[in-house]
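Provided herewith is a single structure, encoded as structure tokens, for subsequent inquiry.
The complex appears here minus one protein chain, its other protein chains still in place.
Chain naming follows the written order as A, B and C, and within any one chain the residues start at number 1.
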Amino acid sequence: MVVRLIDSSSTTPRIAEVFSDHSILEAMLGFELSLARAEASLGVIPQDAARAIENAASPDLYNASALAADSLRSATPSIPFVKALTEQVKKIDASAAGFVHWGATSQDVADTAIILVLKKSRDILHEDLARLDHSLSQLSERHAKTPMLARTLLQAALPTSFGLKAAGWLGAIRRNHSRLHAAFQEALILQFGGAAGTLASLGDKGTKLGKALAQELGLGYPEAPWHTHRDRLAALMCALGVTAGSLGKMARDISLLSQNEVAEAAEPTAEGRGGSSAMPHKQNPVGCTLALASAYRVPGLVSTFLSSMVQEHERAVGGWQSEWATISAIVQATSLAAASMAEVAEGLTVNAVRMRENIAATQGTIFAERATILLANALGRDAARKIVEKAVQQSVASNGEFVEVLAEMPEVRKVLNAAILKDLQSPEGYLGVAEEFRRSLVNSKPRHNSPDRKP
Amino acid sequence: MVVRLIDSSSTTPRIAEVFSDHSILEAMLGFELSLARAEASLGVIPQDAARAIENAASPDLYNASALAADSLRSATPSIPFVKALTEQVKKIDASAAGFVHWGATSQDVADTAIILVLKKSRDILHEDLARLDHSLSQLSERHAKTPMLARTLLQAALPTSFGLKAAGWLGAIRRNHSRLHAAFQEALILQFGGAAGTLASLGDKGTKLGKALAQELGLGYPEAPWHTHRDRLAALMCALGVTAGSLGKMARDISLLSQNEVAEAAEPTAEGRGGSSAMPHKQNPVGCTLALASAYRVPGLVSTFLSSMVQEHERAVGGWQSEWATISAIVQATSLAAASMAEVAEGLTVNAVRMRENIAATQGTIFAERATILLANALGRDAARKIVEKAVQQSVASNGEFVEVLAEMPEVRKVLNAAILKDLQSPEGYLGVAEEFRRSLVNSKPRHNSPDRKP
Amino acid sequence: MVVRLIDSSSTTPRIAEVFSDHSILEAMLGFELSLARAEASLGVIPQDAARAIENAASPDLYNASALAADSLRSATPSIPFVKALTEQVKKIDASAAGFVHWGATSQDVADTAIILVLKKSRDILHEDLARLDHSLSQLSERHAKTPMLARTLLQAALPTSFGLKAAGWLGAIRRNHSRLHAAFQEALILQFGGAAGTLASLGDKGTKLGKALAQELGLGYPEAPWHTHRDRLAALMCALGVTAGSLGKMARDISLLSQNEVAEAAEPTAEGRGGSSAMPHKQNPVGCTLALASAYRVPGLVSTFLSSMVQEHERAVGGWQSEWATISAIVQATSLAAASMAEVAEGLTVNAVRMRENIAATQGTIFAERATILLANALGRDAARKIVEKAVQQSVASNGEFVEVLAEMPEVRKVLNAAILKDLQSPEGYLGVAEEFRRSLVNSKPRHNSPDRKP
Partner (left out) sequence: MVVRLIDSSSTTPRIAEVFSDHSILEAMLGFELSLARAEASLGVIPQDAARAIENAASPDLYNASALAADSLRSATPSIPFVKALTEQVKKIDASAAGFVHWGATSQDVADTAIILVLKKSRDILHEDLARLDHSLSQLSERHAKTPMLARTLLQAALPTSFGLKAAGWLGAIRRNHSRLHAAFQEALILQFGGAAGTLASLGDKGTKLGKALAQELGLGYPEAPWHTHRDRLAALMCALGVTAGSLGKMARDISLLSQNEVAEAAEPTAEGRGGSSAMPHKQNPVGCTLALASAYRVPGLVSTFLSSMVQEHERAVGGWQSEWATISAIVQATSLAAASMAEVAEGLTVNAVRMRENIAATQGTIFAERATILLANALGRDAARKIVEKAVQQSVASNGEFVEVLAEMPEVRKVLNAAILKDLQSPEGYLGVAEEFRRSLVNSKPRHNSPDRKP
């Protein structure tokens, strides 16, 4: 069992697996196993002890739910976990049991385990963001010249291109991807400080051992233990939070474009996807819905993480213990949003005809600014503005085309010829530098792919 | 399996059970079953169909994890659930399958299910808050006359009594209990509106059926469906949030009193409770730690719920779908905090001797205000203040007793006799109306127990 | 100067005035003045002292900005404020200066001042919510029979009535109004406990004086001081938060209805309201925008307040000091939202013709559920569903009317006559119990107006 009913709309099976009991046990055991190996290689504990610990390091030997319940007696799963591991090792080699968790403290194993879990999450996120980047680039290129309404405060403003709109989403995703990359790189480090963050029980071998352990686990080695300095994790949670926000923005846009009355875009359909039991005519934007649900949830969770940073002295009373649930929820929600929007982008239907119809439905009033500029050259700004405002009002009142109203105004006909008036409401003619902006976004170099960064 | 490792420090097995797959399936099936019964009794569907649905209404017949995973295709677990139920019913009685979920919409079953789950949660919360009320009342009575330091900004201020301190915690818990009671009463209502909130497919029988269904489920019947009006649920989440805050305040206080250097209180000890693997001398305040972890988590979750209230038209895109995870986390965290603090209060060790020693360690400087008042009668406020400030400074500088310093000042000896000076630093003599306040709190009548409220 | 540029979109001049320096000084002076009066009447301080304090109690005598800056040296404005007041009193009557703030602590004046400010806020909120209640009731009655699309996940679902939609908003506002009323009533209480919450310096006169002071200020008198028990304030902040959420939901709905492509509603227009400098054709939904801005802001602020409830011992280190800015922001934002939506509701343009057109634009597919029910009577559920799904698909594919497609299917014609088919897509015929629900909401009795509650 991986996904629980209560977590419907909150995770995907793939990312849920990373936060499953099996995965967390694996990470905790991975820490203890690697610690034993590193200690054995430096002569801190006997090689035999390390082998016994290795043999006990299988998740299936442990009852995760019992450990979770027991953790209430110590406010950390590490204590029942180390006890259970010690008992397993004892079964294999009684003399080895005393060397389990040697030199480490509860928080060392708990923190390093969550870091290992985050490392697995990174790969999934990376993949979905890369899919999204690819699809959005394609969408943007394909629709470089597809005019559509730009909408401000949900009102028709001026024309833009769908290519630029897609490139805007892309730019945000790409920047987030770079920030996430940097934040993961900073956060994926070992926690190893012993009971007081001094590795006192290891004498002068502490840092040597720490470095070996970090290498064994494929993690960075920090300047010092960070038991109550959670800024690197907080920065990572924030990077996820900003990503969820950008994904939510894209989802909001597409869900608005998918309204029956707008109908400019539609999520991919598939057997059973987005349907309604009672209403066969419905096609719900489920991917956007899931991404928006994530965008609602993540900000408060980030806030929780930031609040919990105020951790007392060398181990917190509450702040630290609140983190696992928060991290798990932030990562899963953001991952769900990324996966959902990747799927949406890959199968998005774009209705260029409807886009043009929606522009036409404004009856040209969105070209009022353009008309003002054209008239201003000949008549001055103020006069131009007054004429245009009058024409807009008349157009709205009479339900007539703005350009036709204009064309009937003598003061306009004096200065604008028929050809110019005809062209006035061509969307393509009033896109400004949309295409420059679009190319600039699509061709922007993701910082995390630059040669001086390791993948 | 009920509690997951990632939820260590976030829940108790008892409340986790309420949010388990089994419990949620039971609630969803409970809705469908009761709907079928009510519909059969009103002749809306055949009695045989209701019986077949009843026979399919066993949680064990369903694969919750598969339903959860499938819910990503519709952004709600209701659709795969109704499909699975329909298939089960079909196996029992093919002609009954068409009557499953008759007249209802996805949100009707999902919302009512979560309401039924909340109803179960209420009983657990009620029990733990009642335990806490009882223990704190006893603690307060027992220590009505135990003087201790009042501390402001973590600095010694004046004396107070531990009885008043405990009564302060009690007062907050009792008020929260009353607010929770009212919020549950308002929120525990049926959701039943059909696809558009009009029960259109039931003709004119909608409200009659709704009332029967509400009665069947033991829920209130609202004026109208509330698909996108989430204020009652939000108010309940807020009441839980305020409760978590009050529990956190109590936990913060006790964890501070438990510091080695203060040592005025200690959590109950028990085999394996609060110990440290590496440090046998430690006694960690685990109950307070868990309550504080909850107090860190709940505010952000409440914020999420409030954010998600902005739900579009007749069913939201994202706001609604974000709720389950949030509700589940708020209820479980608050419940864990209540259970933890009940356990702490029931077994709290209070060290009255140490309380007195900590007062004494201030060397009487905390009685400066009292000395000022006594001197002011004879010398006026200004003169009194200056003398006392001088005496305090001298006492601190010389590491001497404040009263002795005072007693050596001629201007003081002129107006205060030896007996008064001797009594000056008796904590009992400067408790003001602490006992009046204490009794007023302990004897306050919880609003939710008043005769005009149903339990 | 009342509203600052940085607070554009965050407040109204009217509610900003309540949180202005003048208003806060007035409230702080009101506390000190009333304290002096009550003390003089009980013989605790001389009548002359009370008179001198009264004469110094004019806000214009104080430099608020200097007090605010000085407050950084004590982390509370009370200390510089009491010092400045004492100096003013000294100018009037040197012998009275020593009696300023007698028996009170910094938090007593700061907390009571904010409570007095909240009392002023209540009246403004009450007024705007009452306006909203009135307008929405009228809108709902007027449009009791105006059919419109119900939309779920932003997709056309089934018909509903605008009367029910408006009644839904009304119901939420009315429930919030009742909750706010109760929360204000609980929170509008005196804070008066002296340095340690025991009123020690007042001997045995503490509670007698406290009651007199509460009466003087028109506030309730609590069981005990509540310096670090902030649950009543927190509950009030939450009630405001839920209200902001409900106002945001209404604003989201109206902003969506105002889209050019939907055009079913429009905010009131007025000279200069909602215009765009560059685009004369635009009519921006500014009231909804402001209410939505508030709905974005308030949840995080409520979360802050809940977080800050974990206050240490008898006065907090940080939690308390964080409150003023948070309370001020929550109240002003919610008040702005209420005022904005009252204005929107009072002048809302409802386009019933367009509502009907938008229903028609679905080409009858939204009546698929209805068709299924009609066919099921004769053909059974399964057969009916299959036919209807086929007809919907065909209607969508051919861009034809659903009913016409149906009418051409022989199996349909066999069981449904022309009259029934003709009526099938009449919105009025498929509104279920919408009108029952609507009336139930409009006629619901606000709890805060019931005779057993004081206004």
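Simple rule for what comes next: a residue touches a chain if its C-beta (ideal position, glycine included) is under 8 Å from a C-beta of that chain, and two chains touch if they have at least 3 such contacts.
In this text the structure is predicted, and so the values were computed from the model without any measurement.
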Displayed partners of the chain not shown (whole complex): A, B, C
Sole residue of A:E87, A:E127, A:E312 or A:E401 that reaches the chain not shown, by the stated touch rule: A:E312
Among A:L42, A:C238, A:A352 or A:M409, the residue in touch with the chain that has been omitted: A:C238
Hidden partner chain, touching residue among B:V18, B:A110 or B:L256: B:L256
Touching residues (missing chain, whole complex) on chain A: 75, 95, 97-99, 150-154, 157-160, 164, 167-168, 171-172, 175-176, 179, 186, 193-204, 206-207, 223-226, 228-232, 234-235, 238-239, 241-242, 244-246, 248-249, 251-253, 256, 292, 295-296, 298-300, 302-307, 309-317, 369-370, 373, 376, 380-382, 385, 430-434, 436-438, 440-441, 444
Residues belonging to chain C that touch the chain removed from view: 1-10, 12-13, 19-21, 24-25, 64-65, 67-69, 71-79, 82-83, 101, 105-106, 194-195, 201, 248, 251, 255, 270, 272-279, 284-286, 288-297, 299-304, 307-308, 317-319, 321-322, 324-326, 328-329, 336, 340
Interface residues of chain B (partner: the chain not displayed): 151-158, 255-256, 258-262, 276, 278-285, 289, 299-300, 303, 307, 358, 361-362, 365-366, 368-369, 385, 388-389, 392, 396, 402
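Simple rule for what comes next: only the chains that are shown with their structure count from here on.
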Dominant chain pairing [most C-beta pairs in contact]: B-C
In chain B, residues with contacts to at least two other chains: 75, 194-195, 201, 248, 251, 292, 295-296, 299-300, 302-304, 307, 317
